[in-house]
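As you look at this complex, bear in mind that one protein chain is not there, while each of the others sits in place.
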Amino acid sequence: MLNTLTLHEVLESLNRGECRSEDVVGSVLEAIHRTDGMLHGYLTVNEADAMSQAKAADLARSGGAKGRLLGVPIAIKDVLNVKGQPCTCGSKILKGYVSPYDATAIARLRAEGAVFLGRTNMDEFAMGSTTENSAYGITRNPWNLGCVPGGSSGGSAAVVAADEAIAALGSDTGGSVRQPASFCGCVGLKPTYGWISRYGLTAFASSLDQIGPMTKDVRDAALLLQIMAGQDPADSTTIHASVPDYQAALKTDLRGITVGLPKEYFVGGLHPDVERRVQEAIEVCRQAGARVVEVSLPHTRVAVDTYYIIAPAEASANLSRFDGVRYGFRAEGALDPLDLYKKTRAEGFGPEVKRRIILGTYVLSSGYYDAFYLRAQKVRTLIRRDFEAAFKQCSVMLSPVSPTPAYRIGENSTDPLQMYLGDIFTVPVNLAGICGLSVPCGFAAGNLPVGLQVMGPALGEESILRVGYAYEQATNWRCRRPEMTRANSRQGVGV
Amino acid sequence: MTKYRITIGLEVHVQLKTKSKMFCSCSTDFGASPNTHVCPVCMGYPGSLPVMNREAIRWTVISGLMLGCRINPCSKFDRKNYFYPDMPKNYQITQCDQPLCLGGGVDIEVEGQSKRIGITRIHQEEDVAKNLHYATWSGIDFNRAGVPLMEIVSEPDMTSPGEALAYLQTLRQILVYAGVSDCSMEEGNMRCDVNVSIRPDAQREFGTKVEIKNMNSFKNIGNALHYEIARQIEEVDRGENIIQETRRWDVDLGKTFSMRTKEDAHDYRYFPEPDLMPVALPESLLAEWAATLPERPAQRRERFVREYGLPEYDAQVLSAEKEVGDYFEAAARRSRNPKAVSNWVMTDVLRILSEKGIAITAFAITPDALAELVDLADSKVINSNTARDVFAIMLNGGRQAKAIVTAGGLAQVTDAGAIEAIVDQAIAENRKSSEDFRNGKVVALKFLVGQVMRLSKGKANPQIVEEWLKKKLSN
Partner (left out) sequence: MADDKLQSAKTIDVRYVANLARLNLTSDEAVQFQSQLDHIVDHFNQLRSLNVDGVEPMAHATPIQNVFRDDIVYPGLDRDVVLNNAPAQSGGLILVPTIVE
């Protein structure tokens, strides 16, 4: 069935005239009908609009139009502005807000003919690692409905894994694309900071956020990155560099590549299955020709603290604009603006968001700024230097994405600190501003996926895509499908 | 004899005359219908990002150079966090510890004394929206949100309201010269907050300073300062401590009132703006911008004296406003007699401008045309009375002086024979006065000159007439 194809397979099929966009979109919508009731990966699905976009794309294609994503439906994490669509960021406080503009990344996809068929669930304002912090209900992991899909881009990961989407976009501030990708067995890429424009991405932590593709295989991620990447005049933090041909970087052999293993990422505390799968993956890379060396990232142990000072601090300012004045939810019965702010924000934000706003406000406040925020930014420089030094000895580094596979729903909700510590392998990549890829590398007990993290230096996407692709092609994890979608699976149904 | 020393510092906010806003491409045009010059950026919509307006940076650098500041080799923006309905993001993008310009100053003159008032810094920031107040609601217009502002902070060098006003006048003059802003307090593109403290004469440290806001004209600043100084003196005399606070000037009651509210905690939690990159302007760019600097008023004053041989007083008057100086210069360059041009501009032109309430840019007579008129009078083609008449005609009709003179046959009669004939006629028709003059009555001469002028329809050259009369009546 068409919804089980990868993005590049759909494109080939469309280009060969073997199917129409209307068929593809129809197939995806049917899958959503079948299984999203259980998963709740989508917050909104624009059926009629998606079908009319699909029909328009078919017409355009028959007229000779050549968009690189013409007629292909993409699911969008509800944090990105798409003109005319809601953008709740998983929060009550943005209920009713309708985006009046396209994010740059969206505009670039749209220019290639992409169809935006629905908006996926997420932890509120991207704060969380399980999608349990959404104001609109949880999303379940398609591999095990009693488990979380990860977060904050849990909805995007779940719908891709369940073939309820051909591909999706997520956002990654401390691992929010890579970790749910690893929990759900799909591919997730966090580009170098500044490589995909943040214009139109509702800001969580301005110096850490990046939009990332979440896809069924590495080739698809490379394709989406190709289209979205590059300097944007609307985002002053974007990098001025030409976008290389990422497809050309996809090779199956890794001869000449040196892979580094940061020793601090392989200490005790890893779930044994995670450890086993990652070691097996490293071996596969060796077989493909890579040289493997040990490297060190000495400041790893303070990365989580550094992150949980900087990210909430920036978030506390970025979320100040949600005040009930210009858009979204406004509390009733306020007597003056001060009252309006306090009531609106109390009613509109969930507990995790409030916690982080308070934490972030605290570390910026008078008397604490030097000891916390300033100090954390200095430690961040040290972390970045660690990576620069390590990348002198290797072209990519491999590690687990998460110390454990997906948690059970409700497992971590009483101890925020415990939750934060789970981000240990992903946050350093955001802090250093480098790129990272999560590729499925097998399963743990309970049929829960495990992800392999491939880290690369700034603008090193070609290297991480190459290693990810080579590993992926030497295995076939991507062909497995979750039990709940068996009816959709490729096995037994001709494509 | 005061037993207290007064210390005054001023913070002046100036709206820059860019076409678009500081961080987005919305128009800065004044007076548009509410909420029609807005976009996701200046409305603080989710996902919006600021991008710096190069022209705003240039204007701020130019202002800094005009005010003798040094341009900070590395400058950056910061977020100033506080909540208010006129704040689209509930943080303002401003500059905290690395402003664009540092140091500098302004030379003022008060009661014949010269003094230099230092400038601490100049930084760039974005303006807030406009609140309009109604009974149960306030309405917000975001057109103004994001307009580029320059904040100029003075050293606390002023010691009297007079000095404060002199500083403001001079500062304003320089900024208008630079073309940076219209600097009109009435229109709101220049705003001023005042910090004032007093201390006993013998005390070395400054006293507690009080900030005063809400003065919308120079006059009000003066009044507010006078009131506040008197209030502080009275308090201290009574043995009270001055509370460090912000006070509001109430123009109707003529008093300052405390603005202390329950929201005392003004912890702005400044941190570097992550969405904007640092500003490190290369020397070549600074040089390029410096080359576009207009002359400062003081420089122009000196140059008018030097180049055109004008007296100090004239130079002062003509350089007070840049456009008047521009006008004068354009005319003076075309004329043989710059001093005469100066007289005309200072008296007749400025008088008409004042009467009609117009700016010199709207004046009906061009500098070239004025120069032509001045030269006609200077070369005695017409006399000074005629010149005034021609001026009046030019004001209304806009024709050139030469054309008016020719068409009206207004040229002075200088031909000796012609004048002699009219002189003879006047003597013949006024025998009594002629006799009176012959007998020593000087005033009779004036009468006779008047008669000749009348007979010649004002066209005779009065000096020549006078000479002829004297010649004819002195035998």
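So that you can tell them apart, the chains are marked A and B in the order they are listed, and the count of residues begins at 1 in each.
Assume a contact is a pair of C-beta atoms (placed from the backbone, for glycine too) under 8 Å apart; a residue touches a chain by one contact, two chains touch by 3 or more.
As the structure is a prediction and not an experimental result, all values here were calculated from the model.
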{"item": "Residue, one of A:V325, A:L398 or A:V427, that touches the chain absent here", "value": "A:V325"}
{"item": "Contact with the hidden chain (one of B:I6, B:I140 or B:V324)", "value": "B:I140"}
{"item": "Sole contact to the chain not displayed, among B:C24, B:I93, B:L175 or B:M215", "value": "B:C24"}
{"item": "Which residue of B:G68, B:G222, B:P272 or B:G450 touches the chain not shown here", "value": "B:P272"}
{"item": "Interface residues of subunit B (partner: the chain not displayed)", "value": "18-20, 24-27, 33-40, 42-43, 51-57, 76, 83, 85, 90, 131-142, 248, 259, 265, 267, 269, 272, 274, 276-282"}
{"item": "Missing-chain contacts mapped onto subunit A", "value": "96-98, 100-101, 193-194, 207, 233, 236-237, 239-240, 299, 301-302, 305-306, 308-309, 316, 320, 323-330, 334-343, 345-346, 349, 351, 354-355, 357-359, 361-362, 365, 367-372, 374-382, 384, 415-417, 420, 432-433, 458"}
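What we mean here is this: only the chains that are shown with their structure count from here on.
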{"item": "Distance between the centres, which are taken as Cα means, of subunit B and subunit A, whole angstrom", "value": "57"}
{"item": "Sites on subunit B touched by subunit A in the complex", "value": "40, 43-52, 79, 81, 83-85, 88-91, 138, 140, 142, 263, 267, 269, 271, 274-277"}
{"item": "Contact footprint of subunit B on subunit A as seen in their complex", "value": "80-81, 87, 89, 94, 97, 99-101, 103, 198-203, 206-207, 233-237, 313-314, 316-317, 320-321, 323, 325-327, 337-338, 341, 361, 364-366, 369, 373"}
